[in-house]
Structure formats: structure tokens, C-alpha cells
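Excluded from the complex is one protein chain; the other protein chains are retained at their positions.
First chain written, first letter: the chains are A and B, and each begins at residue 1.
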Amino acid sequence: MKLIVKRKKNPENIFVNIFSLSVTMGIAFLIVIVLILFLSKDPAKTIRYFFIGPFLNRYYFGNMLNSAIPLIFTGLGIAIAFKASTFNLGGEGQVYSGALAATAVCLALPEANGFIGGSLAILAAIGVGAVLAGLSGLFKMKWGTDELISSFLISGAVVLIVNYFITGPMDDPANNLLTTREIAKQYRFMQIFPPSKLDISIFFAVLTAFLVFFFMFYTHWGYEMRMCGLNREFSRYGGIKVKFYLVLPMILSGSFQGLAGAVSVMGTYHMSVKGFSFGMGWNGIAVALIARNNPLAVIPAAIFFAYIEAGASAAMIHSDVTFEIAAIVESIIYFLITAQALKDFIRYRKRRTE
Amino acid sequence: MEGISKYFPENRVQANRNVNLVVKKNEIHAIVGENGAGKSTLMKILYGLERPDKGRIVLNGKQVSIHSPMDANRLGIGMVHQHFRLIREFTVAENVVLGIEPKKNGLFFNRDKSVRDVRSVIEKYGFNINSESRVADLTVGQMQQVEIVKMLYRKADLLILDEPTSVLTEQEINRLFDNIRELKNQGKTFIIITHKLDEVKEISDRVTVMRRGEVVAVKETENVDQKELAKLMVGKSVLFKLKKDPVSPGAVVLELKNVSLKLKRQERPLLDRIDLKVRAGEIVGVAGVGGNGLGELEDVVTGLFKVSEGEIFYKGENITGLPASKFREKELGYVPADRLNRGSCLDSTVRENMIITRHHDFLKAGVFNQKKISVFVNNLFKSYSITGDTSVPIGTLSGGNIQKVILARELATNAELIIFSEPTWGLDVASGEFVYENILKLRKNGIAVLLISSNLDEIMNLADRIVVMYRGRITGRFTNDKSISKALIGEYMMGVRNDFN
Partner (left out) sequence: MNESGYYFPVIHNAVGIMTPFLLAAIGGLFTELTGMLNIALEGLMLIGAFFSVIFAASTGSLFLGVLFGIVITMFIALIFGLISLYLKADIFISGLATNLLASGLTVVLAFKIFGNKGVILFKNLPELPSLNIPFLQKIPMFGDIFIGHNIFVYLSWLIVIIAAVVIYKTPFGMRLRGTGYNPRAITALGLKPRNYQLAAILISGFTCGIAGAVLTLNLGAFVPNITSGRGWIALVAIYLGNKNPFGIVIASFVFGFSESFSNYAQGATKIPADFILAFPYIITVVAMIGYSVWKYYKENRKVF
């Protein structure tokens, strides 16, 4: 199988990055304004809600930050894989199955101590994600099976199987919705910003981003992993076991996806709902992309993503456009961010003006 | 071609400087020169793959401008690249006609006609390939025939062959030369790029010698012998004033026993039964022209490539087949020829590049001791007088400084064996001398040095013993003393002499 996904090296100049990112955002927002002018009967109001809606009250603001939490985890997971030039396209399945694993552990131990049982639930979620993604890494190492497609396919199957568990054996007989039963009270994360759903795991997410940053840039494995990602030939020359770094990043990547599922369940939903995590895996790719795979930049990138979605939903509630306008903005950002030529152009212009 | 100049800003190389090349109709014209003499660039300009900065091309008395291979084809110029540009999954006929396919009903590909046409070209010029076989199933020699047929099908009258014999066996070479002579009889003109002088003598009518981007001589092949050509190619000896203490070799550090390297589908082995010993405190120089197995030898002794046959010993221990990381654990220093891809990671910082070989030393519980790294890096910067910021990507440094970083890093290991491959290629004189001084310092400290180089001056200046490789075999072994001359070694390098055949 031939893939031309370019395993690209990032230019590390932070000023160029921020500058090109601002240009990208500017163009994206400009397009959104034009779109709203075209779509809305009261564009001024819609635009106002789109841009400042998320800051209007505690509820909106808190929920925006809350929806950034899983995106931080999935974004970190993807950033790790990308940094090592491996690809994990199975985020959707890994998040979803991680959520189910956490739910299952919590439901199986209704009476256990919150900390012990909760830790077990999180570990189970991490384990499931790690195994699913790690398999793709293993196949790549052993026989060169492309991890990009295999992780996607495995995830595709896993999503359906998780659907089965949520709607079948684990379905809550007490309601007609396609959900599991609720997890016990002691497993739910503390909410810190009522009435919004924002819970304590946001600190956990930020801390994790710092830990990943530390891991990447200050530890043995992080160094070897990055070197392999940048130049496998050089790494092999330097005595690094490059094969190992086809597997490790995938395992880590999957772990973070699973973790995203667990915090969604234990912090926000308190159960698994059919399809509730859809999009988290894909959005993780976008977050990592905007953050240029820098773990610390993942935090603002995830919040930015959550902001667009929160703005769109505020505009939907208070005005006459629909939430999916967020998807259009996001897609435009995707397009602009990946257009290498545009970046080169900006860099060139910048050099000229310096 | 008149007054052609070409400069590559990316790697700061003046590939051609005011080059004049005259090729007469229906002659076989050889262009010879060492690696990097600018032969290939000149031909790429002629074929429309590169644009010259200056100069003009005159064909049959008319000035022409060639912007793409299509233009070149239209003017009757065809080129066979050293690395074939074939689609392995297609048949011979499909490869040949691709781009100017015969059509059926104005719309469909006419397979029958293309097979017929290609077969008639093959028969007309006496090639031995079947127009319907898949290219992937052919031998390397046959693939080359496909490339030539491809150009003939495009009605090329002037054929450029870039290093045509480098991957062929003796029989295949004879076959190729027969084909070339036959084509010449039928009115074709050839430009053949090579650095094998016996072949020049055998096939060409006239020869142009290039060195460092310039033409140094144009001769009738009859009136020149191989020794003279070799001398023209390598130029005058440049002897540095290097202080060499008398050699006192110690125990054998590295030993290769009967090492061979073969690739699939290539009949000729890349390394052919190599025996080699390197002792502590001596410099063994491996000389040869590019494409004769020097790069492969480098890959094999560093563990990056597994040998097909034979054994490698390091201080008496058999290390054959161990992965590259284990070679490194044996404390082996290695300055590779490919310093931009293998020797450094251009997108990563100088600091990170500097610690790759011994990053384990700076770890404490899996975490790097940044202070220790800084001390280490700063010390090396000072002692190797490298200038620049350690936190910038190494790709932003000059070629000379990159090589210094690599050198500093590799010599900082406690290695008992250091392998250098083309250590001064592309460097300015000062950086080159710096490298030489360091190599001699190693020898003085009792380190075993294996110096692989196609730069004969370098070998003659540094090595205690010289081994010459030609077509994957060792063809000569010498002790570097007054009894040998550069011309003599040159003859072995060009395959004029061979002690072991």
C-alpha cells in the first residue's frame, strides 16, 4: 500500500508559527462572518453571540472549558504519535472503548472506594486504548503493516462493538435511551464551576500536558522518540532501537485517547451514551495540528476548538443559525493550516520584511 | 554547449564553471571526472532537467533552448539516468511508449501496435529483451536496455548515458558496448559519463576530462593512455604539511573475513569477499571511485547493513549480524559520508545532535541532566572551535561546522575504532585540514582508524596502509611509503591494474 501522507518536519520558529496561525484564524473568522451575513436574518446578533457567547455567563464559559478537557487528552495523544512520525487514526474507537471500559469498571464495583475504584476505571480505559493502538504499532514493527489504515479499521470495528455493549448487555433497562446505567456517585469528579459541568479534571488535563511536555523534551524516551520521528536513519546511526519507537508512541497515543474517554464518563456524562464521544478522536487530530504537536500548545488549541463550538452553540440558542457552522470554521482552519505553500509564503514575506 | 555555468545555492556548490563541450556527430564522446566534478549536472542541463545560470546550447548549428525533457526529446536528445526511471509494474512496451502512446480509434491505447513498434526497435538495434515482459522481472542490464530503447523509440539521435556500467556485470557491460557500437554504425551519437578509464579507452572516440566543475582537457581517445587520463582526473598532488609520527600498530581491533554483500535481482555483488584488518594506532585507507563498494563497506562495518556472507570481528569478538545499536554499544565512532541525513538530524538542535551517540551518559532515572549536557556541549564547542548557538537547528549551520559537530561528537566517545567516510567531501581547505589534524591525533593516541575515501590525496596523506577497491573487490593492498605513487594507486582505482584477478 502506498501512502503519500507526508511525514512532515515542523519549522520550529515560534514567531512564524504564531504569525501564520493568526493569519489562518483571521481568514477563518472572516469567512465565518461572511457566512453568517448570508445565513442569518439578524447577522449582528448572530455574530455577537458567536464571538462572545461563550463568555456571557458562568454556564457557557464553564461548559466551554469542560468540552476542552477531552480534546486536550486526545490532542496530546495525537501529538505524541505525530512527533514520532507514526499515525494513529483510531482515536474515535479508542476514546469510545476507553469510556466503555471506565463505565464497566465503575458499574462492576458499585460499592468500592471512590479513589481505588476510580483509579481502576481510569487504568482500564488507558489499557484498552493502549492495546488497541499498540496493536497497530506492533503490526507495523513486525511486518510493516501501515499503522494509519490498520488503526482506523480496528477503530471502525471497535466503535460498532462498543455500540453493541451500550445498547445490548449494558443497556439501562430503566430508560428508553441508548445508554448504560449511571456510575455510582463516588466515581464522579467534583464539579468546580456550577452551574456548568466543568469538573476538576481540567487541572488533571493541564498537568498531563506539562508532563507530556517534560516527557518529550527532557527524558530519555522522549528524546529518542523525537529523534526517530525526525530522522530514522540518523537515529539508527546513533544507536537508537528505532523499531521500538514504532510501538511506544502508538501505545502512549492510545492511552491518552482512552483517558479522554474515561474523563468524559467520570466528569461529564456519568454513563456511556451511544455515540457520545464521536468527533473527539478526529478533533484531537485538529488540535494537535494547530498546536504543531507541542504538548503545551495543545492546551490553548483545545480551548480554541472548544471556543468555536461553544460560540456556535450560543449563536444557535440565541439566534437563527445552526451549530454545524462550527464544523465549517473548523474545516477552513484545517485547510489553511495544512496548506504548506501558504506557510512558506508567509515565512518568505516575513523574511523579506525583516 | 558553450560557457555553461551552474550554481546550487542550497548546498553552495558551483557545479559547472564556464564549461564548453563539443560533441561531433556520430561519435562516442566520454566525459570523465571524479565524483562531484560536475558531469551529471552538465548533462541534466542538456536534457532540460536543470536550467543553466549562463551559457547556451547549440545543436546542429542552431541555438536551442531546452526547458524540459520533452523539448530535449523533440530535438532528438535522449538520456538514460544512472538510476532508472522505469515503472516496474509495466511491461517493456508500456514503459517505452508511455507519454507518446500509439492510439486506436483516437481514444484507446493501442497495445498491439506498441508491442509491434517496440519489438521492431529492439530488433533493429539488436537488443535482447522481450517487449511484453514485465520490467520487474528483468535483470538490471535488461532494464538499462529498456531505457535505451525508450529513447530510441523517441527518435533520439544523441544519447546521453549517465554512468551506464556502474551496476552491470562484465558480460552485461560487453553486451552494452556491443549495442552502443551497433547504434553508432546506424548513425547515433553518444555522450557517456563515466569514471572507468578502461571503458573510456574501449568504447569512446574522444574524451573530455572534468574536474571541480571545469573542463581540464579534451583528447582524442587514441592519443591518450589511461595513465595520463588518471592523472588529469585526479589533478596534481596536494600534499599538506602534516606531521606524522612513525607508526607502531598494536592489536587488531577490526577484522573483516570474507565479507560479501548482495542485493536481490542484482547479479553483481556490491561487496565481494572483502578481507580487511585494522590495528590500534594505525590508519587504514580504503581508496576507490564512487560506486565501487566504498559506501557499502561503510554500511557493513557500522552494522547498518547486514552482510550476506562473511564475518566481522571487533577486538576478537564476532559481531556479525548484530543490530546497529549493539555496534554502538561497543564504543565505535563513526563519521559518515552522508552527514546531512545520517550524520545529523537537520531539524533538531545542535545540542540534541551532539548527544545522540552518548545520550545515555546524561541520564538519571530516565531524565536528562541538562547541566551536564551543557557542560559537555560547551566543552566540545570550545575544543573544536565551533561557533554558533547550541539551541538552533543544526541545519542552519554551514557544512564545515556541521562536520565539526559530527566529528566532535564521534571523537568524544571512548571509541577504540573510528570509521571515517569521505570526511572532507565538500569542505573548504581550512575545515579539511582541521579534520586531518584530528585524525592524526587519534592515531597518536592509539586508536584504530578506518578511512574510507574517494579522495586519493586524503588517503595518500593520512593512511599507513592503503587498500584499493574496484567493483566491490579489493584489487590492491599497499603500505604507504615512498615506493608507491599517486598515479599507481589511481590505476588500481580505475581498474587498470588488479592484483587479485
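Here is the rule we use: contacts are C-beta pairs under 8 Å (C-beta built on N, C-alpha and C of every residue); 3 or more make two chains touch, one makes a residue touch a chain.
Since this is a predicted model, take the numbers as computed values, not measurements.
Remark: the absent chain touches shown chains A, B in the intact complex. Screening A:K83, A:R181 or A:R236 against the full complex identifies A:R236 as the residue touching the chain left out. The missing chain, though absent from the display, is touched by one residue of B:K39, B:H81 or B:R465; that residue is B:H81. The chain that is not drawn here is touched, among residues A:A84, A:L107, A:M141 or A:M280, by A:M141. For the chain left out of this panel, the touching residue among A:L56, A:L153, A:V273 or A:L296 is A:L153. Touch with the chain that is not drawn comes from one residue among A:F55, A:F115 or A:Y164, which is A:Y164. Listed here are the subunit B residues that touch the chain not shown: 48, 68-71, 73, 81, 85-90, 94-95, 98-99, 101, 103, 107-109, 264. Where subunit A meets the omitted chain, the residues involved are 1-6, 8, 35, 39, 139-146, 148-150, 152-154, 156-158, 160-161, 163-164, 167-168, 232-233, 236, 242-243, 246, 282, 285-286, 289, 321-322, 324-328, 330-332, 334-335, 337-342, 344.
Here is the rule we use: only the chains that are shown with their structure count from here on.
Centroids built from CA atoms put subunit B at 47 Å from subunit A.
The residues of subunit B lying in touch with subunit A in their complex are 302, 304, 323-325, 327-329, 334, 336, 341-348, 352, 356-357, 359-360, 363, 366-368, 370, 393. By the touch rule above, subunit A contacts subunit B in their complex via residues 9-10, 12, 218-221, 223-224, 226-227, 230-231, 233-241.
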